[in-house]
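Handing you a structure now.
Subset of chains shown; positions unchanged.
The first chain written gets the first letter, and so on, giving A, B and C; residue counts start at 1 in each chain.
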Amino acid sequence: MQRMGRRRSRFLRKPIEPFAVTAGLTADDVLARMERISFQGRNLATARRIWEKMLGSDATIFMGAAGALSAGGMRLIIAHLIEHRYIDVLVSTGANLYHDLHETRGRRHFLGSPQLDDAALAAERIDRVYDTLASEDEFCKNDEWIAAFVLKLERRPYTTREFLYKLGEYLWKETEHVGILTAAYRANVPIFCPAISDSSIGMGLSQARHRDQTAGYIDVIGDIVESANIVIRKPSTATIVLGGGTPKNFINQASVQAEFYDDRVGGHKYAIQIVTDVPHFGGASGSSLEEAQSWGKLSIESEKVTVQADVTLAMPILISALSTTVGDALAKRKRIEFDVSGRHLVVNGHVLPDRYLES
Amino acid sequence: MQRMGRRRSRFLRKPIEPFAVTAGLTADDVLARMERISFQGRNLATARRIWEKMLGSDATIFMGAAGALSAGGMRLIIAHLIEHRYIDVLVSTGANLYHDLHETRGRRHFLGSPQLDDAALAAERIDRVYDTLASEDEFCKNDEWIAAFVLKLERRPYTTREFLYKLGEYLWKETEHVGILTAAYRANVPIFCPAISDSSIGMGLSQARHRDQTAGYIDVIGDIVESANIVIRKPSTATIVLGGGTPKNFINQASVQAEFYDDRVGGHKYAIQIVTDVPHFGGASGSSLEEAQSWGKLSIESEKVTVQADVTLAMPILISALSTTVGDALAKRKRIEFDVSGRHLVVNGHVLPDRYLES
Amino acid sequence: MQRMGRRRSRFLRKPIEPFAVTAGLTADDVLARMERISFQGRNLATARRIWEKMLGSDATIFMGAAGALSAGGMRLIIAHLIEHRYIDVLVSTGANLYHDLHETRGRRHFLGSPQLDDAALAAERIDRVYDTLASEDEFCKNDEWIAAFVLKLERRPYTTREFLYKLGEYLWKETEHVGILTAAYRANVPIFCPAISDSSIGMGLSQARHRDQTAGYIDVIGDIVESANIVIRKPSTATIVLGGGTPKNFINQASVQAEFYDDRVGGHKYAIQIVTDVPHFGGASGSSLEEAQSWGKLSIESEKVTVQADVTLAMPILISALSTTVGDALAKRKRIEFDVSGRHLVVNGHVLPDRYLES
């Protein structure tokens, strides 16, 4: 064994520890044992440790949410992450916010199957998202509800950040139900929705416009300015991407655009992505975290992990474990504080002006 | 054999014809022989036939373009499709338009490799997209060029459709080079970019805003109104999706939102999607065309095909074959005509008003 | 709500229950909460319930193991499943058995990274399996160890089932370490390895042949006979596939071939597959369980679920949960009993003859 020790390559330091089956393990135990296995199991375990480091650092944590996460039962996880400030900024597709609103308003999504007959579903006005169903009529009522809300707003352009705050506020006052939008409203956490026009929230806005051509103006360029300015308010940032899509790139772009304001910005310092897309077709959703380093989206020294998995499979175990071990780090966290309620975003007491100056 | 004939199941009608190798085949020949093979090869061959049917019908054809298509060498294919009106409306990610602008302005993307050292690339300010490279400094100059263009515009909100027309016009006048934006300008083909704030074009707009807080207002909700109203101007529509993403859903949404204006709209009548994402994770990019029927995004009777392939592999062969056989259909096409140049989109001579009435 | 109740479609019965975060959850709790979410998360939860049903039924349970499961830290899970008879028959790739032997012999696999320089690894004779490493020299010593074992055997053809039993026996006597091969030896559970010649175990056999041309004869056709005859010994069978590959098809083939002996065989009654391949390229690894029904590999009434996930991510949580809830079912199980030790497989006291007669 002495000889083996000498012969052993520098590459062969840390052995794989086969996962040992024990009845009654907690999610935390399971994930701890997965740290010494291979492939995506190990990556998920690593994601928990990197997230803990994010929370123990002074980084502002962006989370991106794409894919049918709210319809698929992930919305209360995201609401929990907002409420307990595992994250500081949410960037979401419109669909995730819309399906959240649908359930916060007391409507439901339903268990279905990918083998269902879509012609039969269409005949009954049921919309299918893979194995999940919803009522088209209820969706139409949501659209009207959103349009009615939009028509109550003062006639001026709104960043998605401001608009979604007001939507969350209105929703909370009407329902007092927990969800993503209402949790963000209550926790003063900004939500950006860069592709809002590609969603049913956008459809609700367009229906308001139909009734009043001065209504429904969204200032998506203002979102870029704000997100970049959030980046420069703290020495470091982190990104947690669920599912890729526009949120992934928007968070990376915030870091790149921040260099326009302050060239000391050097990319996110921590990165987790849980995606099913792959790098080799060139699309942004599947792009590797290494590639992001070439752009300066991620720091060259960043701690990072990609988990190639469906979010609905990875997140329940990841968050069940993380929530068990992270209490202290959350309590001690020196986190960024927002006032999201107004036209101008307030960050740590500092009003971000319309025309941005140096940080 | 007689007995075999009688016994043969109704399911066993059309035999597979093994692909026969012959030197010197044209792309058209190759694709014709692929109609009787299986799997994604057959699907690509089917895509050509469905596209021919689209062109032979009275359908307005939407194309969606997501993924790094312009950086990856697909931009002149898309420009060709616009110029020769294989398609009527383009919905694109911002990146594809930005990388198109980069090359139309005389800059280049470069052959690289996914094995390159990203730290070394970052040190030389080279941005990597899988196996493709570009100069970060040239990108920064594009951003400034866009910002300067934006500052020349009248201070009011622009739909992406109007903004991108003006951008294409400005680019054509400066360069006289063919590309996606300039081809669309010259052919009066509308381009929508629902996630424009998630792109370097958005970054250019935000830099204009930085200099002048009244500049850079984009009306993405107006895009929803216009795209839905395009749908109701003709008895049928078609969708060709390259790569999924926001363009895929935006085109489907146009059909759904069109029912708000006219309940005779019954979903797209033809659909081709060339995607690498898969249905079983629930995301919109990979969702099946059958699922789209449950929503009414696609007609129950639609002719449709999904090709599970990288666009850079599928499109060169598909378009080389299609361009060989489609001349006549293009010449005879009774296509929708736009005037894209103004604040109000003009469709077949009909000005779409701010406040839309019944079709 | 009354009206809602009446209006509700027959398709909208069981609502999605968003996953609720609670600190300290057990794996069992987590998986229980995942039964009412969507996509692959729900599928994993369903897999647990179907496995419970298998154990509560009289079905003989086949498990297939493909992919680098042993190198990747899954071998003690499989050993546990064998030892506690969650499964009755294992069908494995040679690599999984070889990497199991490597660790049972006291050697290790090591944590690595896909970003390592493969030329540097080659120079140090380190073999990489994605993010996992092993010593080439230690592998060569295994090959020699296997060859030496083979040369001790009587000179006649061995089914892989018999050969692997003897290999497990020899390994247990030498090491007294738990692993897949040794657990199967001790529990008298048959292992089949249809592609044994495509593995380092095959290489060891070929090195024995090099030394003695009468050594190293494996009777893979005998495996087909035996596996089909196992199917007909009990009224029903079940299949659990990890990773696809030859084990997946071999298990399905056993059911099809069993009809040659007894036409009352109607396909497996329960099926779980955890795979990352997809159906649309036509390969067997990714083929759907529905497709398997057309062939009679699966019964039309079978309970079945596909989990699209990496085994290293799915199995630790699945087995941690299952082991918590399944004790009673395991204890009460009326399971098939083998004597694997001889030339002729003995099933429930019945010697399977060389020349099979009616079941």
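Note that in this section a residue touches a chain if its C-beta (ideal position, glycine included) is under 8 Å from a C-beta of that chain, and two chains touch if they have at least 3 such contacts.
Please read all numbers here as calculations on a predicted model, not as lab measurements.
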Complete-assembly copy number [criterion: all chains share one sequence; 3 shown]:
4
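To be clear about the criterion, only the chains that are shown with their structure count from here on.
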If you average the CA atoms of chain B and of chain C, how far apart do the two points sit, in angstrom?
44
Find the geometric centre of each of chain A and chain B from their Cα atoms only, then give the gap between the two centres in Å, rounded to an integer.
27
Multi-chain touching residues of chain A, meaning two or more other chains, are 68, 71-72, 116, 121, 126, 129-132, 290, 310-312
Residues of chain B that touch chain C when the two form their complex:
38-40, 278, 280-282, 306, 308
Interfacial residue positions of chain A with respect to chain C in the complex
7-30, 33-34, 36-44, 68, 71-77, 80, 103, 108-112, 115-116, 120-121, 124-126, 129-135, 137, 290, 307-317, 319-320, 323-324, 327
Touching chain B in the complex: which residues of chain A?
66-68, 71-72, 95, 114, 116, 118-119, 121-122, 126-132, 136, 157, 194-200, 202-203, 205-207, 209-210, 212-213, 216-225, 228, 243, 245-246, 249-250, 253, 256-257, 260, 276-285, 287-288, 290-291, 293-296, 300, 310-312, 354-356
